[in-house]
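With one protein chain held back, the other chains of the complex are shown just where they sit.
Take a look at subunit A:
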């Protein structure tokens, strides 16, 4: 099902588009935006509508502001579900010891570890220390860990990035004493 407001479609069909307006005037087509368009009844439009189908007979209509009258809160709630169900993004929960609640981040947004670290640091207002393969994270009480597909808790950074993204189920920023036992080599 083609998406309404697909800009390429509209550009191609503009020449045959049926609309009310003086020839030569341009209409902005802003999906769900603050477009000021009015749609007054038009005889030719009615004829086409009375066949019951609009997909084949006329070009897809640009979105009219506030129509259909569904509150944006409701629209957004359902839209979130649509995106997530289409497999976009890889959201994992992130918890930090001592912080009152979890956050969720989309791993597909990052390309490598430093980006991820920076984002986590900003989110939870801490800093992560220096990473080295042999000794793990030094210089900070906080250590980023993750739970992988097998249920094991691993140190973030030990495996190549792609492997991390595909196997990470959730993140946990551990504090202090619990960190022992992780990051001790391969």
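To be clear about the criterion, a residue touches a chain if its C-beta (ideal position, glycine included) is under 8 Å from a C-beta of that chain, and two chains touch if they have at least 3 such contacts; residues count from 1.
Heads up, the rule we're going with is that contacts and distances are computed from a predicted model.
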Exercise for review: Between "Guanine nucleotide binding protein (G protein), beta 5a", "General transcription and DNA repair factor IIH", "F-box domain-containing protein" or "Septin-12 isoform X1", choose the name on the UniProt record of the chain that's been left out.
Suggested key: "F-box domain-containing protein"
Practice item. Decide which residue listed in A:72, A:90 or A:132 touches the omitted chain of the complex. Key: A:72
Exercise for review: Can you list, in ascending order, the subunit A residues touching the missing chain?
Suggested key: 1, 4, 34, 36, 38-41, 45-46, 49-50, 52, 54-55, 60-61, 63-75, 77-78, 81, 84, 93, 100-104
